[in-house]
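All protein chains of the complex are present and in place, except for one that has been dropped.
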Amino acid sequence: MIDRLFIALALALAFFIQNVGAAESSEIRVAAPWEISGPDPSTDGFVFLRMGVLETLVSTSESGNLQPGLAENWSTTSDGLTWRFTLREATFHDGTPLTSDAAVTALQRAVSNPGPLGKVAIDSIEADGRDVLIKLTSPFLPLPAVLSHSSTVIPAPSSFDPNGKVLSAIGTGAFRVNELKPPQSLTTARFDGYWGEKAEMASASYLAVKRAETRALMAESGDADIVFTLDPAGFKNLKSVDSLKAVSVAIPRVMLIKVNAGHSMLGDETVREALSLAVDREGIAAGITRYPEAAATQTFPPGLGDWHNAELPALAYDPQRAKSLLAKAGWSAGEDGILVRDGKRFSLTMRTFPDRPELPLVAAAIQDQWREIGIELNVSVANYSEIPKGHQDGSLEVALFARNYGSIPDPYGSVLSDFGAGGGDWGSMNWDNPEVVAALGKIANTDDESVRTSLIKEIGKAIHTDLPMIPVVWYQHTVAYKKGLEDIVIDPLERSYGLNLVNWAQ
Amino acid sequence: MIQRFGPLVAGRLVQAILVALVVAIVSFAMMQALPGDAAYRIAAGRYGYDVMDAAAAELVRTELGLDRPLTLQLLDWVVALSTFDLGNSLVSGNSVWSEVADQLGASLLLAICAIVLSVLIAAPIGVVAGLNAGGWVDRLSLVVSVATRTVPAFALGIILMLWLAVEAKLFPVAGYGNGRHLVLPSLTLALGLAAVSNRVIRDAVYDATRSPWYAFARNKGLSNSAVFRRHVARNVAVPAVAYVGVQLAYLIEGVVIIESVFAWPGIGHALVHAIFERDVPMVQGTALTLGLIFVALNLLVDLLCRWLDPRGAGSLR
Partner (left out) sequence: MIILPSPARIVGYSLLVILAVLALAGPEAFNLDPVRQSLRNTLLPPSATHVLGTDHLGRDMAARLLSGAQLSLSLALLAVVSASVFGTTMGIISAWRGGWIDRAINTLSDSILALPGLLLVLMMAAISPGSWWVLYVGISLTLWVEYFRFTRQRTRILLDHPSVQASRLLGFGYPHILKRHIFPELMPGLFTLAAFGAATSVTAMAALGFVSVGLRPPTAEWGVMMTQLLPYWREAPWLILQPIACLVVTVLALHLSVGSLTKPNI
């Protein structure tokens, strides 16, 4: 009896340990933090775009420049009001050809859903033979850049049910969906009818793994071939693993402190400067995000073209100067060391959210650093919707978050909504600078590069001195992959994983 | 048949209704307590922080009818709930039941593997320890049991993950897909369960070997293994199965936490996720399902005990 039990135990263990699904060499397994909620492009287009399932009219190169996607070429009329995108010959995964009607349906959907296309002043979108005609009510030069955003991908008509609900992600990309299991996994197979360079791999799979350390461990144990977005500690570990390559590229994402300039304590420009001077950016970059070179010297990181201005003086760390600035503004230390003015304590609440794990850590660091100059900071870690909400109802004091200025290849749209008139949910608050508003207005209409450059510099300077948002650190896009993999593309815009080009070294 | 099992079923049925009631009450409190604006939170869950803004929230508000009066929404909710329609997840927009149905399989697989594995671990150790009470197996198993049981399930999970997956690289750290992914989460749960059940089995075996009928069976010349098969096994099975009933709470709680630790896509993981996102319909659906599974498993244990020992003193709860 006992012998038999032991045999059963041994057999069971043998069954468990047996490697059931060893990786095939023609398969590539991706692990990334973003969960998939379904096939809808407005919420999950980014996953299908990155995995090469769905595609946009306009694509981007490795260096971030626009290049033809599903549209072979595009042009605009001299008044800048009518845009014409000519589609290429392509086939959807269900065998039907790509038509301008399909593209129009998809784009109209993108307009009515949240995303950058809905913010463009669009009059109409129509099909005209193989062309898609987009008519605007006012000129908008960065339109092609907007059409590279993941919310504007073009699914096949058969992806929708009669009510317009998205049932599946049928696209034109190098891979077609095999199985979609929200929220965790997506498996795809090579699409042999792809118009571009056909995939080397027979299949590709995507696994959403929220915990950064788990992803790092998956890379190390070989459970994933490519792992995206690593935590600083995991990245450091993986760099020393022989079988892996860990690389990072600077991306146009920046961590910022949003400041309510209409707040009684924060309206003063010198107070904002003091807050900025008290932030130890190098300490945060070295100790928390662990990329010392990425301490922000200004709002826009290098790689954003003219928007990054090397001539601007770097933001400094000088708590002594911060203290004297605050003293000048009428604040003096109270009994517990916290500053007081007219009987009011200098106490602020910072809103941040846990979805990006580094944010609460940096918030805790800033809490400590601001206490140094006599400011009491309460950190409220909650749902990130509390930030736009607080912007709208005016209750927000300061907030800490990461802003992506590269969600479309031209940061103009993001800058316009963040620093334009009235500020933005993820931008300035109660800070109105007429010169910046005027300059932003002019940029949309000019195609003269030198005028554009000087306008951009003007805007950058105003933001740098006024500090409606206080930059903290810039971000890195981190990737770890198996050494045997070749031709990996690391896209700083995080639009594509370039999986169709990837192959195993012979 | 009905006489024998009827009262058991009826009692558990009442419990099932109580589960639904408690879940509904707490979910209602959650709805009431949600700070801020539901439209904002739903938009946040859907679109991610790079896209979500006030405009997205307003689109969600019109789409879901969140701009209607609160009393009207509340009425809808109560009506829907009474027909067991839990509505759609606020985050993914899919129906709660379809999501729960997807996750249920993964959770049951994990729970069953954990139970089977725990029996495979506990039974041999318990029997050997019981037959040789006071011997080294007995004493060692006591120490190991105490040590294992006092490590909370999730901490045990971390330790196993660091040791067997990261250092020894025997198993994948997390995920779902093939049999190897199942090993660490089910082993974590199984060890916690076996830590106590091996001692229960040991005590039962020990008691059995000291009983008069055991001595009688041995005296009439039956071999060791024959006595064990015919007499001891059945007498040990009753307390062992009954103890599984007591451990069900540990199992369900363990599933919830362990799934999150190992990113196992089951109901527990979904529940924790929904709580994090404050997705009330999903919290309701997953908590309700887990509660009902708890009741159903309890009933199963009751029935099994009654069947093993028709005298009817089997159930512990």
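Letters are used for the chains, namely A and B, taken in the order the chains are written, and counting of residues starts over at 1 for each.
Methods note: contacts are C-beta pairs under 8 Å (C-beta built on N, C-alpha and C of every residue); 3 or more make two chains touch, one makes a residue touch a chain.
Keep in mind that this is a model prediction, so the values were computed, not measured.
K.L.:
For a quick check of understanding: of A:K165, A:K198 or A:K236, which residue touches the chain that isn't displayed?
P.N.:
A:K236
K.L.:
Of A:P157, A:G283 or A:P319, which one is in contact with the hidden chain?
P.N.:
Of these options, the touching residue for the absent chain is A:G283.
K.L.:
With respect to the chain omitted from the figure, which of B:I112, B:L170 or B:A249 is a touching residue?
P.N.:
Of the candidates B:I112, B:L170 or B:A249, B:A249 is in touch with the missing chain.
K.L.:
Which listed residue (A:T82, A:S221 or A:Q367) would be found touching the missing chain in the intact complex?
P.N.:
Spelled out, the listed residue whose C-beta touches the missing chain is A:Q367.
K.L.:
For review purposes, identify every residue of chain B that touches the missing chain, sorted by number.
P.N.:
So the residues of chain B touching the unseen chain are 14-16, 18-19, 21-23, 26-27, 29-30, 33, 142, 145-147, 149-155, 158-159, 162, 166, 195-196, 199-200, 203, 246, 248-249, 252-253, 256-257, 260-261, 271-272, 274-276, 278, 283, 287, 290-291, 294-295, 316.
K.L.:
May I ask you to list the residues on chain A that touch the chain which is not drawn?
P.N.:
212-213, 216, 231-234, 236-237, 280, 283-284, 286-288, 354, 360-361, 363-365, 367-368, 379, 381-382
Here, only the chains that are shown with their structure count from here on.
K.L.:
Centre to centre, by mean C-alpha position, how many angstrom separate chain A and chain B?
P.N.:
Comparing mean C-alpha positions, chain B is 38 Å from chain A.
K.L.:
Per the contact definition, I'd like the list of chain A residues that touch chain B in the complex.
P.N.:
Spelled out, the residues of chain A in touch with chain B are 1-2, 5-6, 8-9, 12, 15-21, 34, 37-38, 40, 42-43, 112-116, 118-119, 151, 181-185, 207, 209-211, 214, 217-218, 220-223, 353, 355-356, 383-386, 388-389, 391-392, 401-402, 404, 407, 417, 424-426.
K.L.:
Name, in rising order, each residue of chain B that touches chain A in their complex.
P.N.:
Interface residues on the chain B side: 36-37, 40-41, 43-44, 46-57, 59, 91-94, 99, 102, 116-117, 120-121, 123-124, 127-128, 161, 165-166, 169-180, 182-183, 225, 228-229, 233, 263, 265, 273, 277-278.
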